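Presented below is the structure to which this report refers.
Removed: one protein chain of the complex. Kept in place: all other protein chains.
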Amino acid sequence: MIRVGILGATGTVGQRFLQLLERHPDFVVSAVAASDRSEEKPYVEACQWRLPGDFPESVRALRVRPCEPPLECDVVFSSLPSGVARDVEGRFAAAGYPVITNSSSFRMDADVPLVIPEVNPEHLALIDLQRQRTKGAGGGGYIVTNPNCSAVMVALALAPLHRRFGVTSVVVTTMQALSGAGYPGVPSLDATDNVIPYIAEEEEKIERETKKLLGGYADGAVQPAALSVSAQCHRVNVTDGHLGAFRVKLERRATLAELRDAWTTFRGLPQQLELPSAPVHPIVVRDEPDRPQPRLDRDAGNGMSVSVGRVAPDTVLDWRFVALSHNTIRGAAGAAILNAELLLAQGRLLRPPRAVERAPARG
Amino acid sequence: MIRVGILGATGTVGQRFLQLLERHPDFVVSAVAASDRSEEKPYVEACQWRLPGDFPESVRALRVRPCEPPLECDVVFSSLPSGVARDVEGRFAAAGYPVITNSSSFRMDADVPLVIPEVNPEHLALIDLQRQRTKGAGGGGYIVTNPNCSAVMVALALAPLHRRFGVTSVVVTTMQALSGAGYPGVPSLDATDNVIPYIAEEEEKIERETKKLLGGYADGAVQPAALSVSAQCHRVNVTDGHLGAFRVKLERRATLAELRDAWTTFRGLPQQLELPSAPVHPIVVRDEPDRPQPRLDRDAGNGMSVSVGRVAPDTVLDWRFVALSHNTIRGAAGAAILNAELLLAQGRLLRPPRAVERAPARG
Amino acid sequence: MIRVGILGATGTVGQRFLQLLERHPDFVVSAVAASDRSEEKPYVEACQWRLPGDFPESVRALRVRPCEPPLECDVVFSSLPSGVARDVEGRFAAAGYPVITNSSSFRMDADVPLVIPEVNPEHLALIDLQRQRTKGAGGGGYIVTNPNCSAVMVALALAPLHRRFGVTSVVVTTMQALSGAGYPGVPSLDATDNVIPYIAEEEEKIERETKKLLGGYADGAVQPAALSVSAQCHRVNVTDGHLGAFRVKLERRATLAELRDAWTTFRGLPQQLELPSAPVHPIVVRDEPDRPQPRLDRDAGNGMSVSVGRVAPDTVLDWRFVALSHNTIRGAAGAAILNAELLLAQGRLLRPPRAVERAPARG
Partner (left out) sequence: MIRVGILGATGTVGQRFLQLLERHPDFVVSAVAASDRSEEKPYVEACQWRLPGDFPESVRALRVRPCEPPLECDVVFSSLPSGVARDVEGRFAAAGYPVITNSSSFRMDADVPLVIPEVNPEHLALIDLQRQRTKGAGGGGYIVTNPNCSAVMVALALAPLHRRFGVTSVVVTTMQALSGAGYPGVPSLDATDNVIPYIAEEEEKIERETKKLLGGYADGAVQPAALSVSAQCHRVNVTDGHLGAFRVKLERRATLAELRDAWTTFRGLPQQLELPSAPVHPIVVRDEPDRPQPRLDRDAGNGMSVSVGRVAPDTVLDWRFVALSHNTIRGAAGAAILNAELLLAQGRLLRPPRAVERAPARG
């Protein structure tokens, strides 16, 4: 088993990591770290568990460590707040740890892969460049990022269309869940009987990450996809599940049947390799007139499938549809875990030698 | 005082009519009619009052009448369900009553005005054509409609831009309130912790009504505006207040300051005539990054102003913004009342002679 | 496998039955019946699936049957609305079917067991009396009921205290979930930003069912428990999970530690027999100051455990606490299934002979 350390273990996404890893076939949580006054407490005391369901037994007694290397593990999963992530994650990578992070700090760095395994696994080749650079600095670890919780839905919904028909423009309007803001996050007086038409930096993240995710890899660099992305983001009174209303313009003509086919037949490396967290159907197309809905569809594919519905011709662009995905599973912890599963399958995550190599760094 | 009869008086919009007319300077409710088993009961018994605030005293004792002429009033306000509206309203018009209706049945008829007083008051000239036609049939009443609750927000938000810069395309994604579906309306299990990406016929209504509202009037006919409208509609967990996320393409270049100016200086006939329900500012522009919000802004201008915010350049069309309006006030009962106030100011609503004229119809 | 027929299969509780039976070790759904215009349609078309998660594959193609015998099954589970339940269920029992029902119609009948397997399994002896009566009428089937969704929580929370200390009075104030009203159920305009201090007949049901459940069985009759029950019921804006705030007066003095012990050590026949749906801990005691909470704790024990918290001395009665249980699992479908599992373990549910016996009834 690969030993995993969780950075930001007491937060909302940190808790999802622990929940999803509770019975994982390849990963076991061996260390929890948090940046606050909870250090050295047993995790069960340091963490106010906010997820439905029971506290994960296997980590109750783990002592909370500070967020700095060394950490008793082979790989680090991070959900640190962006304020501290860049510095802390950088230090872990420099100390030789693979860092699989949900934080936004490194996503747009030229030699850092921003990856959805079904969409752009070839970007992982950036790891080699990254290691060359950091190895010189004494490290040899690396950083792999997954996208923003809405960008992952946008890129997954678009990828099958982009491959087959070419997407030239996308206009997406999101209705995002409360858990996306963490805990305590959105005050209830703002959420109840209300919609907030603003999420800090979210529109920008969707616009730029989508282009990197759908971009091509060549000569050691990612070339952003040549499409225009317009995002308007809203916080709605939903616990989990981000919904997006889309209009897209395509390069090539398509019929409704061809769109459906592009989505329903879409498979990627995770499905081929049968990775443990890979959903059988990355995209589920719903034909009912009123689906997908967050409460009913967010758990499709154990929270790893994107549900698409209401596909119809559009009067301004070419097509319209809505898409939904679980923002803390496919949009955060599950995304990072799937990245790690792919790295493991590709031999980019190793166990025994690293434990030894890392020893001197502890000195 | 003009005596008003309310058709559909026990429904959600019917109750808003009564609430808004409770202390109106020109209109007094003299008759309430409903299509159900509540006939002949006192209104206070027939109606389960669903609005915050007290039951309107002045109508407690009115007996509920059937929805057919004659009715003890000078003008009829209607919020009948579309299934019965066309037939019933048609009979009232034929019997000589001005019918000011919130129902959708007649909105797209060629000689029926679909009017927002600040936007296209000149369309009221259609009344003359209509009366010519129906007078021959023995009547002489007429029908005036107000738009769908979302279309009124779309058309009001666009009107100042359309006049000054020409709107060629609009992409609007709505997040609509529960009260828009009436009572009992949306089941709570569908509303709680959820978004429903579907409202029956709503997208079509917004797309076609917006063009008629922004259209020109010439030679006895309305020429629909030549703009493309794309609407995607969602029901969110909000009691009152429809929010729309907009992208627009303009014919002429504009700056952010010019857009703001177009909205904030926008005034119409209701403001000029100082009609009782006219808001001082038909459009309120909010500069905070997170406004407008339904709970905080729906009551702007006593529910008659549209609030606009988050104005910014768009990456696919030209501009983006969000707009909000109160769906049962500006979007329904208040819209009809403002139409009636304008008709009264224009001398198209008369009191004493009609009472006499109508007498024979009662026989 | 015992073949199960579901009466009221398209409703909220009917859907829970199907979901919970999807992978049951002893029961398989062989027939679905509904009282509406859905007859003869495949279930997947007749039913608008309202539960999170996927449609149960195994019943997709079953044709919906009318709610009358004969039905292709060995036992009938019912969640019919009370208006029709008495008549329909009576006819199934008369035709020789064991009827395990969640409906309220027969609950207070003298020879019908009202049972929570952990609390009063001995009441099942009433079945023999019942069969004697109905066998004379040609039948030989029987009816077993489970309690109202709140009464089950009240009786389960009280049972350990009643056994050990004697409960003389209980004052319970409930905050009940929306799903308890079925679908469409509570209108969203009543649920959002609101509490409704009324649920039809609920207070009466809790008051009388609790006494029967905690009552003793002797000489072929249930003697209601001699305690006073006061219930006030409220509908709150929660999807699933009924919460109750309790004060109790006890016959014998108890300490907080003794109360805790009574609850945490409480076990019943289902735990002894290791019935498939039996939770390991029928009562879970939470020590955090702010638990149990519906969203976090309703799924304890797969929705079959009652969570108790905030135990403290009371200033008017003796003790106060709050309790929570899942209203459509432990409070409805799960309750009926656990009853059936106990009946099966006790040899009161048989398979093969009945299939033959029933044949003539079809003629």
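In this document, chain identifiers A, B and C correspond to the written order of the chains, with residue numbering beginning at 1 in each.
Everything that follows uses one rule, which is that contacts are C-beta pairs under 8 Å (C-beta built on N, C-alpha and C of every residue); 3 or more make two chains touch, one makes a residue touch a chain.
Being a predicted model, the structure only gives us computed values, none of them experimental.
Between the chain not shown and the residues A:N120, A:N237, A:S277 or A:S325, the one that touches is A:N237. Between the chain not shown and the residues B:P52, B:G136 or B:G347, the one that touches is B:P52. The residue from A:V167, A:V186, A:A254 or A:L349 that touches the chain not shown here is A:V186. Interface note for the absent chain: among B:E39, B:D109 or B:D299, the touching residue is B:D299. Taking the complete complex into account, residues 169-171, 173, 175, 190, 192-198, 207, 228-230, 232, 234, 236-239, 243, 245, 247, 289-296, 309-310, 314-317, 320, 322 of subunit C touch the chain not shown.
Even with one chain removed from view, subunit B keeps its contact list with that chain: residues 50-54, 192-193, 239, 295-300. Hidden from this view is one chain, which touches subunit A at 50, 178-179, 183-193, 237-239.
One rule holds for everything that comes next: only the chains that are shown with their structure count from here on.
Centroids of subunit A and subunit B (each the mean of its C-alpha atoms) stand 44 Å apart.
Centre-to-centre, using mean CA coordinates, subunit A is 41 Å away from subunit C. Among all residues of subunit C, those that touch two or more other chains are 50, 192-193, 239.
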